[in-house]
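Beneath this line is the structure, given in structure tokens, with notes to follow.
The block that comes next holds subunit A.
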Amino acid sequence: MKKKVVSVLLAVLFCASIFTFAGCSSSGSGKDTIKIGFIGPLSGDAAIYGTSAKAGADLAVKEINAAGGINGKNIELIAYDSKGDQTEAINAYNRLRDQDQVVAVIGGVLSGETLAMKDIMVQDNMPVLSPTATAVDVTANAPNIFRACFLDDYQGVAAANFSTSNLSAKTAAVMICKGNPYSEGVSAAFEGAFTANGGTIADEESYSASDKDYSAQLTKIKELNPDVVFVPDYVQIVGPILQKAKEMGITAKFVGADGWDGVQTEYADAAQGNYFTNHYAADSPSETVQNFIKAYKAANSNKDPNSFAALGYDAVHTMAEAIKSAGSTDSKAIITALNNTNYTGVTGTLKFDSEGNPKDKEVTIIKIDGGQLKFETTIVNK
Partner candidate 1 sequence: MLKVKDLNVHYGKIHAIKGISFEVNEGEIVTLIGANGAGKTTILQTISGILKPSEGMITFEGENLNKIHAYQIPALGIAHVPEGRRIFAEMTVYENLQMGAYIRKDKVQIQEDIEKVFLSFPRLKERVKQIAGTLSGGEQQMLAMGRALMTRPRLILLDEPSMGLAPILVDEIFDMIQTINEAGTTVLLVEQNANKALHIANRAYVLETGYIKLSGNASDLLVNPEVQQAYLGG
Partner candidate 2 sequence: MDLFLQQLINGLNVGSIYALIAIGYTMVYGIIKLINFAHGEIMMFGAYFAFIFATSFGMPVWAVILVPMIIMALAGVAVEFIAYRPLRDAPRLSALITAIGVSLFLQNLALLIFKADPKVMPKLFPETIINLGGVEISSTTLVTIGLSLFFMVLLDLYIRKTKQGRAVRAVSEDKDAAILMGINVDRTISLTFAMGSALGALGGILYSVAYVQVFPTMGVMPGLKAFIAAVLGGIGIIPGAMLGGFIIGMVETMTKAYLSTTWADAIVYIILILVLLFKPTGILGKNTREKV
């Protein structure tokens, strides 16, 4: 009988790996930088959001360092890939805290990964500012967690208000991505507000994130012919839906949420004349916005920034401001400073309520016209 365990091998491997890691950490970069962590999906299905947010964050870091850093120290942004996976995100966070000893974290980009890390982050009292995690629970009972974006239900209500008042819609169809909390959350808020405003939800269709074929659902919507079709999802899902709808000859107006940002470039035709709620308008006369767009394009081979990039950018600036005003890298001081934030960035003015959510942030309504995003109006929910 040869036995139960392989302990030595185990030990050797464990120890070897531990010392390798320990080695890595000591060889970290210089001491007089302020390290800020970033966690988001840089590979996998959700990579586009993570990479956009990171590009925005990188730009902000560059600007801050060019302007002399924070109290004389440069910021170093250490970004790890979560692959959109909970375990990966937790490991990445642990590594940021223990190996890299960051003072604050920008992230996660997705709601799911942020929720997974939430408990540990709260335990550590780590200052966290998520640029884009919109799920309600992210900041609940977490005094150290903040976010730069407005919440799912907030923009859903804004979209409904816009549809009934500005588009005079009486009937609406909603397409929901089952299994995507973002899509489900925004839709639910939309449906509630739309009905409250006196409208009727004529049809509710759902699909799952891995679907590529929406013809069955759109065939049904075409039969019902509602005034608006609300599709709160991301570009790479919305684009094909709009294209298919156009191909099938559906004439109803489509309305969406901030996930639509970017739809104007590649789906200009299909998206023509439709609306969505967003964090900022690229054609806003605001100097901050225009400077941001110019700098972003210069840094990212002339690509237009989307709202993920803008929020990533704002998140880093907000965090930097907080660290600056805290005057130290102590987490309690940074959190206190974050609570007193009043920063005006690309996506508007950021102030946090007691939960750590943005207070009274205005929702920008964008119209897609001729491949451009045109500022339509702003809505502040009451």
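A word on the picks: all candidates are chains of the complex that A comes from, given by their letters.
Annotations
We take it that a residue touches a chain if its C-beta (ideal position, glycine included) is under 8 Å from a C-beta of that chain, and two chains touch if they have at least 3 such contacts; residues count from 1.
Keep in mind that what you see is a predicted model, and the values were worked out from it rather than measured.
One candidate among 1 or 2 touches subunit A in this complex; it is 2, while the rest do not. Chain contact summary for the complex, subunit A toward candidate 2: residues 43-45, 47-48, 51, 178-179, 205-208, 210-213, 215-217, 219-220, 223, 235-236, 239-240, 243-244, 247-249, 266-267.
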